[in-house]
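The structure is given below, and queries will be raised subsequently.
Only one protein chain is missing from this complex, and each of the others stays in its spot.
Moving on, here comes chain A:
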Amino acid sequence: MGADVKPLRTAAEAALIARFQAAANSLPGDSATGRRRTEAFDRFEKTGLPTRRIEEFHYTDLRALLRDAPEPAARPDAAVAATVLAHNAAFPAPLAIPSLDFVNGYLVSQPPAIAGVDIVALDAALAAGDALTGRIGALELAQDNPMLALNTAFMAEGAIVRVSKEAGDAGLQLRFANAADAPFSSAPRVLVIVDDGASLDLIETHAGASGLAYQVNAVVEIIAGDGARVNHTRINAEGDAAQAVSTLSVSLGADVRFSSFGLTTGPAMSRHQIFLGCAGEGADITIGGATMLRGRQFADTTLTLDHAVPNCNSRELFKTVLDDESTGVFQGKIIVRQHAQKTDGRMMSAALLLAENATMNNKPELEIFADDVQCAHGATCGQLDDDLLFYLMARGLPRKQAEALMVEAFLGEPLEFVAREDVRDNLVALVEGWLAARG
């Protein structure tokens, strides 16, 4: 044992360690995959669940928040899966887009047949030693993240999606639904590879039963080749007692047009981490978010964007509306490497506090090592404008309706990032539903 100081483990950490030791040999994949799992778990074990002492988790102490680590749920049978999906739809109006469905973290649907799109189940791909599994976890930038490492250690359920140019303008939904009799944990992982010149609308929705304390640690990775176009929309409408950690890891080739928009509204606690690396010049990046919180909800969005090559544009706009005693966190870091000249990066986070006891923590940062760049960031935190409220009420809008109009106007801008009308209509409906529930 020597003189090593062993950190004290929480019940959750101890459970994860025991679970990994017990499961390591039965998880899918060859010995190389096994080594990756062990490395990843070692990385996780070094820090344990992240605490405030890790800078990126300064506002979100997952060690304190994730007090236990419930066992994964049993794999649901087809009938149960269908019921769970039917009762936990994130969108009010279903989309006419093929979907891959997950229930309680398990892939439960047959991959849809889409011309030019290959989809394989992750566990099968790992077991078969599919070459594409070598592209999992490739983004250096995200390497040290303990929650991503934890997902990598246990990865089994999920999918690998490969979109070729022949697919034309392809669309795919990833629908995650959660409901069970008892709390459980899940750690699905999806890798989406969009080939050079290919195009994909990816709509990722998460929903779950209310009153159920389940934990999610989900990862979606996107690798976009040169000249690809990817529009990603993510809805976090998990159940109100859920704790949802998620990672979006994005690697972009040259001249990619990439946009990602995330709406967060459901869970008791969420931490969404976005890592984006530009590997090729000329990428055009838009990342937006709208978060609506009430009660004692807590939501953290943490973005790390690495401009490692010249001539990329990025726009980031995050809006957070906070009611009651909710807490929001936005951390955004834009890194511009020394040779990444002509980078144009603009990041803004704006929060609207609807109640006195709501709190927003905003931390936008720029780390610029190049000299010929245009970068800016800003953060605001305000309340509804009384004069504007009076103006609207003097026109006859009752207070709640006037406030709702102002909140919708506040959230409207990032919603415009979503190009598909059917998706945007659903987002607007979710915003309106949230506002209507304010009463």
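Please note the rule applied: a contact is a pair of C-beta atoms (placed from the backbone, for glycine too) under 8 Å apart; a residue touches a chain by one contact, two chains touch by 3 or more; residues count from 1.
Following the convention adopted for this analysis, contacts and distances are computed from a predicted model.
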Which of "Phenylalanine--tRNA ligase beta subunit", "Transketolase C-terminal domain-containing protein", "Fe-S cluster assembly ATPase SufC" or "ABC transporter ATP-binding protein" matches, in UniProt, the chain that is not displayed: "Fe-S cluster assembly ATPase SufC"
Touching residue (missing chain; options A:Ala90, A:Val373 or A:Ala402): A:Ala402
Touching the absent chain when the full complex is considered, from A:Ile114, A:Ala213, A:Ala241 or A:Met393: A:Met393
Full-complex contact with the absent chain, from A:Asp61, A:Glu325, A:Glu413 or A:Glu432: A:Glu413
Missing-chain contacts mapped onto chain A: 386-388, 390-399, 401-402, 405-406, 408-410, 412-413
